[in-house]
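Not every chain of the complex is shown here; the ones you see sit where they belong.
The chains carry the letters A, B and C, assigned in the order they are written, with residues numbered from 1 in each.
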Amino acid sequence: GFATVDNQRGARTGTSEIIYGAGKTKEQIAGIVTSMLEACQRRVLVTRLDGEKAAGVSELLAAGGIAMEYDPVARLGMVGDAKEPDGLGTVLVVCAGTSDLPVAEEAARTLEYLGNRVDRAYDVGVAGIHRLLACERRIRDARVIVAVAGMEGALASVVAGLASCPVIAVPTSVGYGASLGGVAALLAMLNSCANGVSVVNIDNGFGAAYQASLINHMK
Amino acid sequence: GFATVDNQRGARTGTSEIIYGAGKTKEQIAGIVTSMLEACQRRVLVTRLDGEKAAGVSELLAAGGIAMEYDPVARLGMVGDAKEPDGLGTVLVVCAGTSDLPVAEEAARTLEYLGNRVDRAYDVGVAGIHRLLACERRIRDARVIVAVAGMEGALASVVAGLASCPVIAVPTSVGYGASLGGVAALLAMLNSCANGVSVVNIDNGFGAAYQASLINHMK
Amino acid sequence: GFATVDNQRGARTGTSEIIYGAGKTKEQIAGIVTSMLEACQRRVLVTRLDGEKAAGVSELLAAGGIAMEYDPVARLGMVGDAKEPDGLGTVLVVCAGTSDLPVAEEAARTLEYLGNRVDRAYDVGVAGIHRLLACERRIRDARVIVAVAGMEGALASVVAGLASCPVIAVPTSVGYGASLGGVAALLAMLNSCANGVSVVNIDNGFGAAYQASLINHMK
């Protein structure tokens, strides 16, 4: 009774329902996954799933004969067969620092799950601009770019200035003090003086990936 | 000396430079437009140009034989020949209320300037959901959607739930009190529980249009 | 000495005093409950009571021969006989997602405790608007509606647009990043473009239920 699953959405939007794992019990997650598979969906993604809860969900699903792959960096649970990459081009995921990795990987793994080829350029923050310029070709070759950065979030602007494709910016909560839990990066990205940038919620690697995948699958 | 114009950007990013009109004098704007045309750009767009300054710029440009079209609702100045619509599909601009019109038109006119066919669905806010559902077909047919709303900014989530294409949300500063100059709508849109939504700055109809156009021109 | 109990309030406002459990010790709570029963109140409700403290309070009360029922989802402790539903109509509690359950249940259980018939429509968030439209009849039949949602909080506006009765909106702290602990949903609800909406504090399912019950008991 606690969930009203929207099984038509897969058909309508081109992807199956995705489960937001935070704030749900392992029993609720396993229950929703099971009912979605019974409704004939082939793949389910669970986001924001911490390690302990993932173990609990896996155990519950295993009892019903269902296997769930878990990525502890990206904190994603994936049920069902991998999808063949059927996107039109490559999605580039860039991130500013090593500390942004969990969010960058949430984006990259979600992109792969949704059928995209992914190019990763990590730890190329703007303070060492030559590291980023070394990626100029990959930036120009991408069909969509997901730009992940915390602290001052300047990466999105510089990348967008070099790119001719849409850039989806993901602020992260990396930082301290005046980073205000990612709000500094969020504001910076919203104020980007470069054209072609839009923004998703702080740490929302999944959301950026989802939209990037939509764009990469347009024919 | 006051401006370092980036004339290569047209070539590099697929569009010519756009001038942010706020905070510049009429002399500065006319000067930048002129130097861009001299550098062989065919079209220039000036955003955030209020009526009085527009008149001043027009006059200065006219002295040099350059005509500028001005749209007082969208507060846009446009120099050069109109571009033929060469986008792949239609971009739908939806807005919640009549008071959102200036931002919606900034988006729509910019889209047309950048070579897109535009479908306008205005004043279809979520408080009268049947008005929005009446647009369901147009929502499904769009290649990209720009969703413009102030106050609680709920429009983006409902539209994205009905759409299968990317939705670029534009919060507006329409409202009072706890709307905090558009921050309420901005936060709502960033927290959209619908997939496929990304967000630009408050009242930045131009920015949403720019990214929507990039998406609509991908082959 | 630590509490000045207001036993006249039951007579005056039509309900007995309710205890805010957070920030009180188990000894304080058990003491207040006991003195209220001694002052001849028939029922006591303790809100925001976590599981561990509830166990402590139960033990202390049991020593005095008093039984307390505890609901771990709603985090409510209830002492005294159940009240027969004597409200005039049905109160509908709608919530956007499974993660909003604790707040929705705090509202629903409080409503029942205060003598109301409750209809629950859970997990009907606006991103899948057809799930919500499927509840249109129940929305029209309600005498009061409590609308519970986190993230962008858009549910209240859409429900109020479909309803002709008062809607009391409860923002929840569900979400992350720019949800700012529920402030995003709070602001959205305060800016609702739909008529007939008022708002209570973030996660305050109790407060919404209390007012809804007042309305449902007006003759």
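One rule holds for everything that comes next: a contact is a pair of C-beta atoms (placed from the backbone, for glycine too) under 8 Å apart; a residue touches a chain by one contact, two chains touch by 3 or more.
For clarity, every value in this text was computed on a predicted model and none was experimentally measured.
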Count every copy of the one sequence in the whole complex, not only the 3 placed here.
-> 8
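Keep in mind that, in the parts below, only the chains that are shown with their structure count from here on.
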Without subunit B in the mix, what are the joined groups of chains?
-> one piece
Taking all residue numbers at the subunit A to subunit C contact, is the shared part over half or under half, that is, same or different?
-> different
Which chain, with its centre taken as the mean C-alpha position, is closest to the global C-alpha centre?
-> A
Most remote chain w.r.t. Subunit C, using mean C-alpha positions, is B
Between 0 and 180 degrees, and as a multiple of 5, what angle does the rotation take that fits subunit B onto subunit C by Cα atoms?
-> 180
Centre distance in Å when subunit A and subunit B are each reduced to the mean of their C-alpha atoms = 27
Roughly how far is subunit B from subunit C, going centre to centre by Cα mean, in whole Å?
-> 43
Would you kindly tell me how far, in whole Å, the mean C-alpha position of subunit C lies from that of subunit A?
-> 35
For subunit B, residue numbers touching 2 or more other chains are 190-191, 195
Which residues, counting only subunit A, touch subunit B once they are in their complex?
-> 12-15, 18, 88, 143, 163-166, 168, 186, 190-191, 195-201, 207-208, 210-211, 214-215, 218
Flag every residue of subunit C that touches subunit B in the complex, lowest number first.
-> 96-97, 125-129, 133, 150-154, 157-158, 160-162, 175, 177-180, 183-185, 187-195
Which part of subunit A faces subunit C closely enough to touch in the complex?
-> 1-4, 6, 8-9, 20, 22-24, 28, 32, 48, 171, 173, 181-183, 186, 201-204
